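Yeah, one chain of the complex is gone here, protein chain that is, but the others are all in their spots.
This part shows chain A:
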Amino acid sequence: MAFGLLIALLLLVGAGALTVSRVADAMHDQSYRLQPALRENMHMREQVTRMSRAVRTYLLTGDTAARSSYRQLRDEPFATLAEARRVAPAWARSNLAAQDRQLRAYVRLADQQAQAAPGSADARRLTDEASRRFTAFDITNQRLDTRLTSEMQRLEDGADTFLDGSAVTIGVLLAAGGALAVFTAVRTTRALTRPLQSTAATLDRLASGEHSARAHETGPEEIRTVARSVNALADESDRLRADEAERRELSQAARETGRRIRDRLDVDYVLDAACTGMSEVLAADYVFILLAENDGSAFPVARVWSAERGLLPEEEGRNIPTLPADVVRDHYRRGTVWLITDMPRYVSDTTPMPGAPGSFGKTGMPAENRAAAAALGLDSVVITPIGVGEEPIGAVAVARTSADRPWREMDIEIVESMASGIGRALHTALLYEQETTLVEKLRALDKAKSDFLSTVSHELRTPLTSIVGYIELLKDEETGPLTPPQLRMLDVVDRNANRLRALIEDLLTLSRIESGAFGSKKGPVDLCSLVVSATDAIRPAAAAASVVLETHCPSRPLVLEADSDQLDRVLMNLLSNAVKFTPEGGKVTVRAEARDGEAVLSVSDTGIGIPAAEQEKLFQRFFRASNATDAAIPGTGLGLTIVRTIVANHGGEMYVSSAEGRGTTFTARLPIATTHGAAAAS
């Protein structure tokens, strides 16, 4: 509008200027038109003056040439007068008429002068008369001259004044136009920039996190549109943020529930926690958890939670018709979340459910499922199968009964993530339950084994006591003297009874060691002091066999993290073997040392040795070297097995090097206890 005004003003000023210039031109024109009249008037006076001078010259001098000149001139003023009358303005007509009369009066006298004799009295009277007539004409002529001149001046002045006035007006108008233009520009700038700046500032505030900021919808329509768009964007962003906040809240609650569910490895606890957790987080009206039975051939309802009653008794849950196994399995394989938002549509009759897994998708829900859904008033249901690996272990279903609160996408995401957590927790709990059962079974089995062993040990030892005892009584001849053959035979019985006893002892020891029954007795043990006590114990036997016994031990203790009874057993087995297989005059050397961060214990003898081909079988149960059995040297074939098992239990290794007929060296490498006293042994 201001622009329109401005343009109108400018047009007006232009038109004004044009008009002024036209008017001024016209005024000038009028002034110019007076000029010919003035010129003719003056011309006429000159002609009359010249004519008068000619006639007077004739009368003074009698020069006829002057009279002729007069006669030539006398008509000229009338032509000029006629011309003057033509060009003069109307108001000059009366003056010109007066001039005409006066001129004619004069010319009549001048004609008479030209007739008169020069220098005559008549001539003088005529000259006098003519002079008066001329003066009358001249005065009238002069008056017109003055009038015309002043009129011209007036017109010129008027035009100038008009022009000056117009210039001032136009200047004022232009100034007003300029002011209006400035005002309009300022107003326009304000109208455009203020709302734009405000909108821009709103955007800045929004960007800097002031989410409540909104643009003012002011200013021109276009800017209002921009502001409206900005506000719409801010509203949308508010909505998204609110969604996001809700989603975060739900996720947080879901995570906390997930943590609670994982608190304990108990299937019932997991089911209860999952039901209550899901109902809390999702504001569900029902939560169902189905759990596979009989290797997944059925998925009965294991838990039900209802908003009205909380957790329902287990039997009540089991009576709720469940999903057929094929539906759960198909659903699990698809890896989808199954959402039913219009449950009532499918409960009245058997309508196939589009997109539903398994038989539901083809034939719809069976009658009992429909009846149950209708009875519970389910409206929208989300069903997620749960499991780890190939087969589902169950399914989680959450339901709402009100059509006003259908499950939203956000809820479904939460259901999915919670169900996956519940699946893992249930899987772990189920595994743990199985493992626990297995461990309990194994414990029972282990106890039965121990009981069996102790029974066997008792039952075998008791008859052995009688056998060995009575043989001793007989051999001591406490019941009378014996013949030499009887004594030899009793020796055989005695030897075999003792062999049986050793076998039983070794077997029991081996099974106890293998079952780890000795494992808990480990502590710091000085290998050197064990070596000393073991050699002391074997010394009588060595002396009896005429075998020299040598020990080499470092002065400092060689501390191992070990079971001292077991290590003693190792030493005794190795030493008794060495003495047993070394002929008279031989030597047995025991050496303990620290080497490469390990304790190395070796027992060497100068005995019969072990055939090279048999060395690898040496540590097997009941294996005995052929040269030992050939020489009828007694043994159970279990001693070295016991040795190797004990050494292995201590994280060590056994080595043997032997040459038949020259001797054998058994070496045990064992980890040395660290400064903290902990063994590297497994």
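List of remarks:
Methods note: contacts are C-beta pairs under 8 Å (C-beta built on N, C-alpha and C of every residue); 3 or more make two chains touch, one makes a residue touch a chain; residues count from 1.
We take it that contacts and distances are computed from a predicted model.
When the unshown chain is looked up in UniProt, the name that turns up among "Response regulator", "ABC transporter ATP-binding protein", "Aldehyde:ferredoxin oxidoreductase" or "Fe-S cluster assembly protein SufD" is "Response regulator".
Of the listed positions A:V337, A:V468 or A:L490, the one in contact with the omitted chain in the full complex is A:V468. For chain A, the residues touching the absent chain in the complete assembly are 454, 457-458, 461-470, 472-473, 476, 478, 501.
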